[in-house]
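Inspection log for the structure reproduced underneath, given as structure tokens.
Note that one protein chain of the assembly has been removed; the remaining protein chains are unaltered in position.
Up next is chain A:
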Amino acid sequence: MPRNPAGPSTLRNRNRVTNKTRLKVIKESIDADPIVLDEDEEKARVVSTAGVDAEDANEHHLQAVLSAAATRHQSIARSTRAATDKDSSQPAAFIPTPDSTGIVQNYEDLYPPKRWHDPTNYVKSSDTLEECTSSALVGGFIYYMDERDKDWLDRNNEEARGEGTSAQGAISGSTRSARSSKAKGKEPEVSQPVVMTEDEFELVMAVFEKVTHEKTEFLHHGLEQGGPFPPFTDYQDAFSTKLQPDLFALYEVPSWVPDESKLLPLARAVYAYWRERRLERGGHPIIPAVNLDETDTKNESYICFRRREIKAVRKTRAQQATYSDRLLRLKHDLERALLIASDVKDRELTKRESAVVGQVVWDKRFALVDLKRRYPTLGTKEDEELLHDKERIPKKAKTDTSGRPIVRLHAGSREPAVSQEPIMHPKAKLEIIQKQIESEMVQRKEKDHHWEDAVDNAYQATPTSYSSRLFKFIQSTRSTHTPDSPSSPPQRHRAARLRFGRGGRIHLDRRLCDPRSSRSPSESDSDTEVLEKRRRLQERWKFDEDDVPAIRPEGLEEQDRKLADDFDPKYLSHRMSLLSDSEYNMLMTDTSFYVTLPDGRVDKVTPYRLGVINNRNPAGSVTPRTPGGSQPPPSRPTPNGVTPVVNGTAISLPTPLKSMPPPPTVPSLRISANGTMRSITPSLSPTVPSHRPSSSPVRDQTHSTGIQDDPGSSVKSEQELKMTVPSQANGPDAVK
């Protein structure tokens, strides 16, 4: 493409023209350099053919036309008048196309003129192709004769005419032979020629094709596998009854269609011919159709119009309801509306009835009053009652009290009582009723005492989650071995929960039983400042009910627990036989780990392991360093005579079994004891192994064997513990 690279203007070209740049339009020729937005010549070429497939863009003719246009613009841009003149003299470049100039000779025969007149309004039409074709069968089954059909038809008609009556007489014979031949499985040429029109022929062929499609759609596959060709009897049904409107695309039987008595011979006459043609096509429809068979990979380029998969649609809740659901709901709603309407009607009818009755009563009373007026001696005092409307009163009461739903309930139940009662003054009656209501209300209130009124009180405690239910309480034994702090309430519970993390780590979550009460040391009672602070704290914690484990130590959950001693011989004897020693070893990880000693040496420490002789003392002889743990841990002999593995976590598991309260001889659990925690905190990981034995062996009571065998995880949990300590350390400190 010839183009001036515009050397000096490149700097100016850096300023891009953006979509929003306002540009002045100059309609005169100016002498200015064109901006070459893409200095790269190659890029410019691409721009000129943007949108054309890269492969086609290089085509000779297209390039010729484009370059001609480019030179034209160039010349215009340069505004050299001479160029335009020269331009016109050039032979115009164009893209050649194949011949399209053929003219059809018999056009007027095929497309008769004078059939179309412009309607006044724009055409609106939604008829499909089938519906626009005369006597087309539904489903697009339209048969058009070709030359070969025409030949056959002509011959057939000639024969039929030539033989005339004999053809009619032979029909019965032909059916018989057809039947007998069917038994043989062959269809010999038995049909007799019958005169038929082209339309009739096409109709019969179309019906054949349609029935074949419906009954044996995969005829071609069947024939490939040597299947039989459907005999004429398969089609007899279609022709032996009158053709129904639903067979036709327009739902209307064309007037020229012969009735079944004439159609059946036609079909019989055509069948053999149709069969022959269909067989020639290998069982496919005679008129070729577009290949929609997606499995036909051999002719892939001819397959077209595949069905698109359904587009994924963003799901919304409204869309998720299926149509049937929506319709059901709609039906239900409508039915209810109907029901209400009919109820209203009933009510109004009843009202009218009562009005009529009331009228009658009124008339009677009127008559009575008249009578009494005329003969005052006749009446007794009681008759006066008859003039009153008894029902009024309970009704009134009802309306009075119907303001509150609860009351209404009882007002309804009172009604029979009212009717029993002797007549009394409405006011008194009202009072009684009111009293009754009041007492009912009080009673109700008493009854509801333990119940939350969800109607008036919208607050409902959130259900405790499963995980929070797993907190278990460990009875504190601190009071026993820290008698020096009498201030702490004897009933202090701690909740804890074991949880298994990734990689078999065990986490211990602790909860103080009551965060508020822990902050109430009595000795600072006098200090107003402290008091104030505590009050504030309490205020702050006031609604933090959920901070406390859901299940209180004194809660229901804890009450009916069954105690099971894991070390009951009953259990032990069963359990000890489950795994052999070697299996225990297999289950255990290599627990040894390296500890950097204070003097810099790295020491390999093997924690105590069941069944492995260890140079360290059994747990029993280790003196616990916990200041609180004054009693030595019990040396509980295990079946093989070794102290059970000591696990650091002395918390009940989320097992349904309640942890057994520590026996009095057993020292406090290390974790539950305050002092222990604090003693651990300063000493970090190196001290862990030395602490291990000190962690109480008690916990085995509730521990399942699986955990017990994993000392590594227990170490983890210990470290976990230490991590959590500082955050919770405040509480115990405050206690001190």
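Here, a residue touches a chain if its C-beta (ideal position, glycine included) is under 8 Å from a C-beta of that chain, and two chains touch if they have at least 3 such contacts; residues count from 1.
Heads up, the rule we're going with is that contacts and distances are computed from a predicted model.
Asks: Suppose you had to identify the omitted chain by its UniProt name; would it be "Ubiquitin-conjugating enzyme E2", "Exosome complex exonuclease RRP44", "Large ribosomal subunit protein mL43" or "histone acetyltransferase"?
Replies: UniProt lists the chain left out of the view as "histone acetyltransferase".
Asks: Which of these touches the unseen chain: A:198, A:246, A:438 or A:532?
Replies: A:198
Asks: Which listed residue (A:299, A:324, A:380 or A:577) would be found touching the missing chain in the intact complex?
Replies: A:299
Asks: So which of A:28, A:446, A:529 or A:599 would be touching the chain we can't see?
Replies: A:28
Asks: Can you list, in ascending order, the chain A residues touching the missing chain?
Replies: 9, 12-13, 15, 17-30, 32-35, 37-38, 47-56, 58-62, 65, 69-70, 72-77, 79, 81, 84, 95-104, 107, 109-118, 122-130, 132-136, 140, 142, 144-148, 150, 198, 202, 277, 280-282, 286, 288-291, 297-311, 313, 319
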